[in-house]
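Just one protein chain is left out here, and the rest sit where they should.
For clarity, chains are labelled A, B, C and D in written order, and residue numbers in each chain start from 1.
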Amino acid sequence: MPNKGVPVLDVKDLKTVFHTRSGEVHAVNSVSFYLRPGELLGVVGESGSGKSVTMMSLIGLLPSPPAEVRGGRVLFDGEDLLNVREERLRELRGARIGFVFQDPMTSLNPVFTVGYQIMEPLRKHMGMDKRQARVRAAELLALVGIPDADKRLSDYPHQFSGGMRQRVMIAIALACDPEVLIADEPTTALDVTIQAQILELMKDLRDKLGMAVIWITHDLGVIAGIADRVMVMYGGQVVEQAPVKELFGNPQHPYTRALLETIPSVTGERTERLHVIEGQPPILAAAPSACTFRARCVYASDRCACENPPRLTVGPAHDAACFWDPATGQPRNTEPTHTGAPNAG
Amino acid sequence: MTDTAPQITEEAFRRPRNQWWDVWDQFRTHKGALVGFIIFITIMVAVLIGPYLWTIDPGYIDIRARNQGPTLAHPLGTDQLGRDMLARMMAGGKVSVAVGVTSMALSLILGTLIGVLAGYFKKLDGPLMRFTDLFLALPLLPLLLVMVMLFREALSSRFGPETGIFILMVTAIGITSWMQTARIVRGDVLALKEREFVLAARSIGTPSYRMILRHILPNVMSPVMVSATLGIASAIITESSLSFLGLGFPPDFPTWGRLLFDAVDYLNQYPERVFWPGLAISLTVLSVNYIGDGLRDALDPRIRGR
Amino acid sequence: MKLKTVLLGAAAAFALAPQAMAERGSDGQLNIIYWQAPSMLNPFLSGGTKEVESASLILEPLVRFDETGEMQPWLAEGIPTVENGGVNAELTQITWKLKPGILWSDGTPLTAADAVFTWEYCTHPEGGCAQSSYFDGVESVVAVDDTTIQVNFAAPKPFPYTAFVGSESPIIQKAQFADCLGAKAPECTEANFGPIGTGPFVVTDFRPNDVVQFKANDLFREADKPAFGTVLFKGGGDATAAARSVMETGEFDYAWNLQIDPNVLSDMEAKGLGKVVVAFATSVERLHVNQSDPSASLGEGRATLEHPHPFLTDPRIGKALSMAIDRSLIAEIGYGAGGVPTCNVLPAPALYASTANDDCLVQDVEGAKALLDEAGWVPGGDGVRVKDGVRLSVLYQTSTNAVRQDTQALIKQWWSDIGVETELKNIDASVFFGGDPGSPDTFQKFFADIEMYTNNFSGVDPEAYMANWRCSEIPSPKTQWQGSNMQRFCEPAYDALVDKLSQTAPLEERAAIVKEMNDMLMKSYSIIPLIHRGNPSAHANSLEGVRMNDWDSEIWNIKDWSRAD
Amino acid sequence: MFTYTVRRLLLAIPTLLIISLIIFLLLDLAPGDPTAQLPLTIPPEVKEKIRQSLGLGEPIHVRYFLWLKQFLVAEPLHVFDNLFGTHFADGMQRVISWQTRSPVADIVAQRLPQTLWVVGMSYVVGVLIALPIGIISAYKQYSWFDQIGTFISMLGFSVPTFFTGVLLIVIFAVNLGWFPSIYDTTHVVDSWDAFVFQVRQMIMPVMVLALYNAAQISRFMRASMLDNLGQDYVRTARAKGMSEKVVVLIHVLRNSMIPVITVIALGVPQIFGGAIITEQVFKVNGLGQLLITAIYANDIPMVQTLTFIFAVLIVLFNLIADILYGILDPRIRYD
């Protein structure tokens, strides 16, 4: 996969806070990452790790209140999305940035036909008239592998199965040939065989269309099969970031390592006992001032309790936010990594 | 950095306390409900304890003092026969609130019973819901009027005019207003029945009646409480409407609806006489409505404490 | 409405318009509001005032009573008397002469045959005529010729002006009602809703229980009358709203039966748009004191003469109850100008009014207490008097009506002052006066100790009225609870006077007998009169010619009404 | 969809029959009968004859079927005859009011226009006020608009209409003189001025009822909007770049309307019977006033007919609500 060029999306120090009855919840804490054209960035983390919120914050999809994007910079094609008018965001959403959500059952409007829902962005962003939009919608449905596409345009979402609905969602997201597709756990609600179909479809579509994709999931297996680069999130922060093979082959952060060990597999050695990460993920009432994983970390030291580890470069295009070095078993001493986009060379 | 995990941490451990305190804590955060609650309590206290402090007989006629405005002797003035409005307001409130509460209780009992039976026992569902539809299809106000016309005499001769009408009023309002509750409860029970904790109880072998008492009823309490508050409000209004149509309590028997109705004639001359019962009805209904709103939130342990 | 008011105001400013009737229909529309709406326009099928009075715009009797109770020839040429030979010496026959040339509104002439038919119609046993009492004692009605009607009585009738007299006994058209005799009467909807009459107006639209629209009768016998071209006769609502629409908003010209708080009425009147008018006739608000025992334990014998009341038969108690009442206060609070205290069951006409009982006009609580002490009733622990273990406790019932309930409340308090315990009960008027033998709450059954209502008599002759208190008039299961002697007063001497009255013709002698009967009733304290009631109505100041009348329909002379200008 | 509709229709029939039986029995067992209104001077034998002629002597089930036949066969045929000049119904006994001695159906027909005008209009006005309020309240939940909206709508239910009605009369008819206090049911709209007068006389009753209706419907609308605003498809619509107007007024509204439309449809029958008090206050002598006078007058055929008509309407609009639900919600459409 292409791994060069100017990032299409460059996020720096993004902070998002939720206001709840019992106080603030800091869901995204200084998250920085970039996305290159045509690249598939996998984002992994448990529920509550802030991965979805991060992506929703980029493009103003979080309901405010209770959410508040408190700071940071989101450069999309040179434009800071946090500083543009809502109107401008709307022009981008659906046109240049597409979304696929987790639950295809509820993400489609039950009272409009599938055709209507696909045609909506086409007419709004591409200025198509009704007929053109319909032709294009049928093409899109065919593209995502729905048989009888032309006829099914006038069907309602409930007449589709779960997998088919997710295909429709993908068709909507791809309607305007976006540069970036954000897929938020697109296969979590699906069965494995259907998930396999969707993954296959995504691979095809990327080959055909070449958009950059952010793929959010909690399933490391899915990531392993589809991503170019992986970002691991915990407690609203990026704890590790690396190309996919590097991450699976050489995980640096204790959380990533523990996560990989926890998951059983259908092939290979079967362990007698599963590895366990004791305890629970945190909910942050304030911006972290210490390592958020320390309570569950076997390698935690005093330093972890008084300093939030920055993202340290640990290898080529690989960084981890941890003071501990698995290679030596000792605390590492490296300079903070450059978390933004590397200069195009 | 502070971690507030959803689970309880050791430090956070306190002696467990009655869950009603939690309900209260949650309830307090709803401003409208709290104000409503305070107002409602004030009204209740005024109505129940007031007569012991303000000992003028609401039926006592002081003809020399008729049609008086507010004075020290009669803080709310007097009516056309010189009866003390404050005393009448308190006596009327007692009746109105009693009608509201009792008929609401009746309709809740009926509604919950039918809703639970219909929702829980599949065989009863069809017949009971048809029965409910039937009641829903009966036009209520006309039916109420007809019932009052039909049974008023029989009841008032048996139980005396006041108790008889009270029974009639409460029964009439109660049995014509349970259907919504029944429908809501049934819907909830149907949903609850599919909830895994009911299945869990079934897997233990809990018999139906204990299942209903232990698992179903407590969990339908919050919609029931909410419709209870709405029920009180609408029963008070219904009673006053019936008074207006001349089918309520005997005229010398004060209720807020009757006082309002009587005062409407004097709207031009003595507007304050309309104002007090109008205010009392509106305040009670409003406060009870707001309490309902607050209860809805507070009774839900999932919202509570978050 | 508003526009009209403005125009009227402008017209009034000229104040030069001729007083004389311009021509028929020149005064535009007359708006009348009756807060009870008529359900039909046939007074023979419904005894309700609203039906009778709305019908009186169309249907007319031979004679009407004016506001003083004097008879005015209406369709008849004159009043037949023994002196002018219209009534025979035996007092068994009266001969009426119709005015010539009277036409029904459909253009056919009014004849004596119509009167004969009216008699047949109302006395048909299956017809359910509500006014059949007007034909009591009538043996036959004969059309001597087209304009001469002869009414024959079975027995001497000293006061023969009942049939075809007053708005409750008008003449209907034979041609229209010929097929509506007997059981078919209720089915003649078209006729019942739009009778053809001789009166000043004809129906153009009748909506039962809502509104009636009339227009002037083109064939009305008096040229230039009525002055109003159309009448809107609206029903529904309540008395206060009706009063308001006349005196406060000016939407209506005339409102009927405004029995509301006199203060409210006078406040409304102060607005200057309309005024309240009151007519007095013979209506007396009174208490009936049950002479029989109403206790439920007696079963069939309940409230019958076989079981005398345990204590109310003692006139001293009745007297004490009467003395405790401040009648002028009741009048002031409940009636205002519409009522005066009275101590007689028969307060009018003046000729018959006794003065022997007027000491009751002054409240005397101490006297009442003394009287009860004397009768052996001593106050018990809770202040209620007791004698031989019997508590002086009464059940006091009346119909549902704001003024009556106020009165009840007042009286209850006075009685409690003298040590009498009172339980109040009020019954919907339709039940109380409904006369349904199935209901325990009718005023005839009188399953209570005291009951209160108003009664009066139509016309000016009290003979029939005073006969109400004969022993034979006592309602009982045997009579299906029919009868008019509600308080079960039974006194042979009284019955004898009734008989004597029916055989006495000279007016002065009749008056003396009637006064004696009145006083006898009063002394028995089985009936306690409270208020001589007037009937308050209101009309717009711009409406002229209203002569408020309680002896007949109160809009009896609507043909003479006009718009002031 | 068709089967669904037919099924609902078929289910309505037994419901109506049972309702008619209940209404019939309830009133039949009532004390009092029409002969009670006859003067007592009529001898008992004659009274009995009158009772017989009214069908009162028959056993109860016979009378019930007689009544059903009158109501379901004779009356519609009479209406048919009147419309087309045919004579199918000749000789059939109609349902006769005891009070007015005229066919009940005619009076009902006479009363319908004013009821529809005033109460119907108030419902329409109420709905038109309620929907935007509900939408805005939900969209701006907890804003001052929402708080005030909530307060006013609660006030809407908590103040009896006999009070608001009289209050309006005293203010606008008595003191300001803007509107008539008494509704003219004979008024015919045949000119612009007449229309203006009609509007003026309708304003107060319509507003009183509209406030009450709007209060309820706006609460439903708000709740339904709130339910839907949190749905995933709303996020999808926003993610497609749709403007807030499109998101709220097309995507959310269409979904939120589904339950609200049924609530609105279910409220329609109240138009015919639920406005008794307002009709009384403003002297709009419509069906409600007809019912109450009939009840006072013990006019049982009238009460039976009206109650049954109300029941039919309720069942009918239930049916319409169900069908509307099916039409609006494609998920229901296919059985």
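In this section, a contact is a pair of C-beta atoms (placed from the backbone, for glycine too) under 8 Å apart; a residue touches a chain by one contact, two chains touch by 3 or more.
Rule of thumb we're sticking to: contacts and distances are computed from a predicted model.
A.B. asks: The chain dropped from view, which UniProt name applies: "NADH-quinone oxidoreductase subunit N", "Cation:proton antiporter", "phosphoenolpyruvate--glycerone phosphotransferase" or "Oligopeptide transport ATP-binding protein OppF"?
C.D. replies: From the choices "NADH-quinone oxidoreductase subunit N", "Cation:proton antiporter", "phosphoenolpyruvate--glycerone phosphotransferase" or "Oligopeptide transport ATP-binding protein OppF", the unshown chain carries the UniProt name "Oligopeptide transport ATP-binding protein OppF".
A.B. asks: Which listed residue, A:S52, A:Q197, A:Q241 or A:T292, touches the chain dropped from view?
C.D. replies: Missing-chain contact among the listed residues: A:Q197.
A.B. asks: What residue numbers in chain B mark contact with the hidden partner chain?
C.D. replies: Counting only chain B, the missing chain is touched by 5-8, 10, 13, 16, 19, 195-197, 199-207, 210, 214-215, 218-219, 221, 301-302, 304-306.
A.B. asks: By the contact criterion defined above, which parts of chain A meet the unshown chain? Give residue numbers in ascending order.
C.D. replies: Residue positions of chain A that touch the missing chain: 46-47, 161-164, 191-197, 199-200, 218-225, 227, 244-245, 248-249, 258-260, 262-267, 270-271, 273-278, 280-281.
Note that in this section only the chains that are shown with their structure count from here on.
A.B. asks: Can you identify the chain nearest the overall CA centroid, using each chain's own CA centroid?
C.D. replies: Closest to the centre of all protein C-alpha atoms: chain D.
A.B. asks: Quick one: name the chains whose C-beta contact count is the highest of any pair.
C.D. replies: Looking across every pairing, the one with the most contacts is C-D.
A.B. asks: Taking each chain's centre as the mean of its CA atoms, how far is chain A from chain B in angstrom?
C.D. replies: That pair's centroid distance is 51 Å.
A.B. asks: Indicate the whole-number Å distance between the mean C-alpha point of chain C and the mean C-alpha point of chain D.
C.D. replies: 39
A.B. asks: Would you pick out the residues of chain C that each touch at least 2 other chains?
C.D. replies: 248, 428, 431, 439, in rising order.
A.B. asks: Multi-chain contacts only, two chains or more: what residues does chain A have there?
C.D. replies: none
A.B. asks: Enumerate the contact residues on chain D facing chain C in the complex.
C.D. replies: Interface residues on chain D, with respect to chain C: 31-33, 35-44, 46, 49-50, 53, 96-97, 99-103, 106-107, 110-111, 169, 173-174, 177, 180-182, 184-186, 280-281, 283, 285, 289-290, 293, 296-298.
A.B. asks: Which residues of chain A touch chain D in their complex?
C.D. replies: Interface residues on the chain A side: 59, 61, 89-95, 98-99, 101, 103, 106-112, 117, 120-121, 124-125, 156, 158, 169, 172-173.
A.B. asks: Across the complex, what residues on chain C touch chain D?
C.D. replies: Contact set of chain C toward chain D: 1-2, 33, 37, 39-40, 45-47, 125-126, 128-130, 132-133, 183, 185-189, 192-193, 205, 207-211, 213, 232, 234-238, 241, 244-245, 248-249, 251-252, 428, 430-431, 434-439, 444, 480-482.
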